[in-house]
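Every protein chain except one is present and positioned as in the full complex.
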Amino acid sequence: PDLLTIGKRNFHSRLFAGTGKYPSLKVMQQSLRSSGCEMVTVAVRRVQAMTSGHAGLIEAIDWSKIWMLPNTAGCATAEEAIRVARLGRELAKLAGQEDNKFVKLEVIPDSRHLLPDPFGTLEAAEQLVKEGFEVLPYINADPLLAKRLEEVGCATVMPLGSPIGSGQGLRNAANISLIIENARVPVVVDAGIGVPSEAAQALEMGADAVLVNSAIALAGDPITMAEAMRWAIQAGRQAYRSGRLPERTAASPSSPTTGIITEAKTKQL
Amino acid sequence: PDLLTIGKRNFHSRLFAGTGKYPSLKVMQQSLRSSGCEMVTVAVRRVQAMTSGHAGLIEAIDWSKIWMLPNTAGCATAEEAIRVARLGRELAKLAGQEDNKFVKLEVIPDSRHLLPDPFGTLEAAEQLVKEGFEVLPYINADPLLAKRLEEVGCATVMPLGSPIGSGQGLRNAANISLIIENARVPVVVDAGIGVPSEAAQALEMGADAVLVNSAIALAGDPITMAEAMRWAIQAGRQAYRSGRLPERTAASPSSPTTGIITEAKTKQL
Amino acid sequence: PDLLTIGKRNFHSRLFAGTGKYPSLKVMQQSLRSSGCEMVTVAVRRVQAMTSGHAGLIEAIDWSKIWMLPNTAGCATAEEAIRVARLGRELAKLAGQEDNKFVKLEVIPDSRHLLPDPFGTLEAAEQLVKEGFEVLPYINADPLLAKRLEEVGCATVMPLGSPIGSGQGLRNAANISLIIENARVPVVVDAGIGVPSEAAQALEMGADAVLVNSAIALAGDPITMAEAMRWAIQAGRQAYRSGRLPERTAASPSSPTTGIITEAKTKQL
Partner (left out) sequence: PDLLTIGKRNFHSRLFAGTGKYPSLKVMQQSLRSSGCEMVTVAVRRVQAMTSGHAGLIEAIDWSKIWMLPNTAGCATAEEAIRVARLGRELAKLAGQEDNKFVKLEVIPDSRHLLPDPFGTLEAAEQLVKEGFEVLPYINADPLLAKRLEEVGCATVMPLGSPIGSGQGLRNAANISLIIENARVPVVVDAGIGVPSEAAQALEMGADAVLVNSAIALAGDPITMAEAMRWAIQAGRQAYRSGRLPERTAASPSSPTTGIITEAKTKQL
């Protein structure tokens, strides 16, 4: 089967889901189910602080089936992110995942555009790798930065398609393609996906997975949209494995034009 | 269930497939099966002429399950197209579909870019509607032309996304959106789709269906690509029915930033 | 010199300007001057009706320097457009242009999207050509329609880039390219240009001229924007004549990498 391997763990689904912004925990539960996802990211700080919408969150998910991906959302510096990553490991243990050392690393000094800091991210990644974490860093789509994070031992790189929550799709496609071309770890497109076609496009380009939160949680009908994302990701992956038709400038008829039935023949029929 | 109705006929699948360009009839058969399609278009002239790749075509498809959509490919004038449409009806009868009056109308004077002639198309459509055909005209993405064809009684309109066989995707998206906005008959995007994400995008925009031939037949692995198209179209349709998240310029965090755990609290943990 | 020839008339400028939507006649006059344009289109119906903003319009322009291009804006049918075209010829005569038989043909049944009717346009064009007009038809970017209009004797074709006044740029670029490739009459991009870069792009693609109205009249500073359009059009035309650099997928250093000064050599310096 076509598995996604991160660290030592295998996943069938190439959709990572989030837990924020849902209208209710119940809708979140049903959406996660219809999405078919096997990994869900959780904002450690918000869970700890019981931020609105996060109370009961941990209890609402069946962690025997879903792998937890604690994230460091809300951290502006490497130091903060390292501390929150450690808390995340505790959170995963509490959820019964003793061996879960995954962390989605976010170092975001700017609360307006929510863009990650490449320097703080690299610093935190180096430390967390030393501590045995499987680090999945959220980054701007910079091919050199991606390579550097791979070199220090990150388990994946997670370039953003467009700003978090913007739903603007793959605005950095050229750079994401370069990252994919050069990477030897999985590449997960992490933000900006608004509709299933954009998720499919990421997979068609060769991304190994996508993380989708707002596009599902804020859709008109999150449960239906979650399922739509599931099919789109499967479609994009199959298309990538199949290989697309060659792109052409000019048109090409669906059949050879030689041998077209002639006027005379048509009249006889 | 979410059915597509054309004329008096209902379809579950929103994918129309073609029969040209496949590496073999066997691959075509398997691709049609994995695509889940319920309607297949057939080039009447090429079947009659037994053009290479078309011998045995009719016999290769189970017409008790697949609805035939005869097309007038290879016709440069209204007159030719009308004649070939009538032959198409005979072909459908031979295949056991007594009540099949569908015709995909193509009037294409130019063999280089394969673009349809709006005048010949309208003329042929008017005549064929009079003769009781369900006419599905292949057109350039012109909103006024689409409206006119609807007014003369066409069963759908089929605007092209980009030139036939080019796999360039939706290059006329702005006009296709206007056509969808104004149409009271189903809108089927007919040419140019190269990858599943583009098929999904058409459905997300509100197109009722897509016709895909080259993108499947010329893919690296047509059978896998056919299935990818199936899922992508389902995804796009579900997304359209759900409604997408609002698009924003700025970023938006996945949770409220109020209530973020404070530095002090983190240290205590 | 690099002249634009339409009918028997030569122009140095490849910018056609409009007269609607300006904040005042004075700003219009200064904008036309700073644009360097030599042809200005005038809505015959609005002038005749003295619609708000059109009183004094004819008197405000120096018709010894500017060629009048009467247009049939506001006409929904071929019949109306033909009648208004004849009025336009009278208007040009009143302005002292005895031999001016130009008409910008607009047949627009839909007042919402202002998209032209291909059938009414062709019908009116045929009649007006017979009456000796130099017909410049405003059309959707349909290559077959453009060819047909050329064949009936139109002096140019004027495909729209995007809906009138929308300022969305060249949304139909793929089709406009095909029109340019096939045309033997000048191709003028007629609507949708919002900023100078879009005007430049049209010329780079090989369009012979552009018509710009809203983008100038509704700009923050119409007089400055008019001049910006002038330079952009000149830039685009020069680029077209020069030929662009070949587009590449990969990067290419500005100099050969052989012969780069070595580490050792640098240290000696």
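Chains: A, B and C, in written order; residue numbering restarts at 1 for each.
We take it that contacts are C-beta pairs under 8 Å (C-beta built on N, C-alpha and C of every residue); 3 or more make two chains touch, one makes a residue touch a chain.
These numbers come from a predicted model, not from an experiment.
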Completion exercise
Displayed chains in contact with the omitted chain are A, C
Completion exercise
Touch with the missing chain holds, among A:A124, A:L178, A:A191 or A:A209, for A:L178
Problem - Missing-partner contacts on chain A, residue numbers - result: 109-110, 113, 115-119, 122, 140, 142-145, 148, 162-163, 168, 171-175, 178
Handout entry: Residues of chain C in contact with the chain not shown
Key = 18-21, 43, 45-46, 48-54, 73-74, 80, 83-84, 87, 111-115, 163-168, 194-198, 200-201, 204, 213-215, 217-222, 224-225, 227-232, 234-236, 238-239, 241-261, 263, 265-267, 269
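Just so it is clear, only the chains that are shown with their structure count from here on.
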Exercise for the section: Could you tell me which shape the graph of touching chains takes: line, ring, star, complete or other? Expected result: line
Fill in the blank from the handout: Rounded to the nearest 5 degrees, the rotation mapping the CA atoms of chain A onto those of chain B is 180
Completion exercise
Cα centroid separation, chain A vs chain B, in Å, comes to 30
Practice task
Give, as an integer number of Å, the spacing between the C-alpha centres of chain C and chain A.
Solution key: 45
Completion exercise
By the touch definition above, chain C meets two or more other chains at residues none
